[in-house]
Structure formats: structure tokens, C-alpha cells
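Only one protein chain is missing from this complex, and each of the others stays in its spot.
What follows is chain A.
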Amino acid sequence: MSLPDAAREALDVFEQAAGWEQRARLLMQWGERLAPLDAAQQCEANRVHGCESQVWLVAEQTDGRWHFKAASDARLLRGLLALLLVRADGLTGSQLQQLDLPAWFTALGLGRQLSPSRSNGLNAVLQRMAQLAAGA
């Protein structure tokens, strides 16, 4: 699996995280890395529903490659979004369609965050991403 540099870095640190506390600290640190959305982008059209927290996802395609920005009012979810973006950003539509995101989060030790009963919104974000990739 050839990973973007930032994704490789994430994998290295999360693989070494011992226990839930360290993973939570790392998630919050990675959440700080999310580039902020401006107020206009935090609009209803970009809102991802199906989450207990508020989540926005902005997608743009340039030169055949997808670029994403995301925001949330919940800190740990911001971390999960950051980890999602480092893996998915810059991929082409077909690469995005083939990308196994559950496997990515499992590799990070965060697979449980994707269980269907979790209403944290990550599942909904993944679905939105897949729809965007399929529709392009």
C-alpha cells in the first residue's frame, strides 16, 4: 500500500499508541491540524447529517483529483476527520472508490469508531465521500 506521507506518519504514531488515553490525545492533536472552514462553507449544503455532532464536508475536484476539507464541533471527531482526509485527499475518483477506509481506520486501531451503532458521524462522512466519488 503506497501511502501519502501524512498518512504514513499517522499510521506510525497511532500504531504505537498504547491504550485509549494516548489514542484520544493523538486524536485531539490531529484534530488541530484540520484546516478551518470559513463561515460560508459551514452551510447547510455541506452539512453531513446522521451525526450527533455537526459535521461539514467540502469536496473539490481539480485536475481529476479530489480535495477535501472538513470541520466538526466535536474535538475527537475532528481528529477522525483529519485521519480520513490525510488518507483520501488527492486521490482520483477511481482511487477513492477503491479505497478501503474501514481497513484504514482498523489499521490505526480506530476500527470501532465505524461500528454501525456509533452515531459519531464518521460513517455518514464516509458515505458522503463515496457518493461524491461515484457521482463525479
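General remarks:
By definition in this document, a contact is a pair of C-beta atoms (placed from the backbone, for glycine too) under 8 Å apart; a residue touches a chain by one contact, two chains touch by 3 or more; residues count from 1.
Basically, contacts and distances are computed from a predicted model.
For the omitted chain of this complex, the UniProt record lists the protein as "cysteine desulfurase", which is one of "Anti sigma-E protein RseA N-terminal domain-containing protein", "Spermidine/putrescine import ATP-binding protein PotA", "cysteine desulfurase" or "Outer membrane protein beta-barrel domain-containing protein".
Residue-wise, the contact with the chain that is not shown comes from A:E21, picked out of A:D5, A:E21 or A:D38. Shown as candidates are A:L77, A:A107 or A:L126; the residue that touches the absent chain is A:L77.
Although one chain is not displayed, its contacts with chain A can still be listed: residues 20-21, 23-25, 28, 52-54, 73-77, 119-120.
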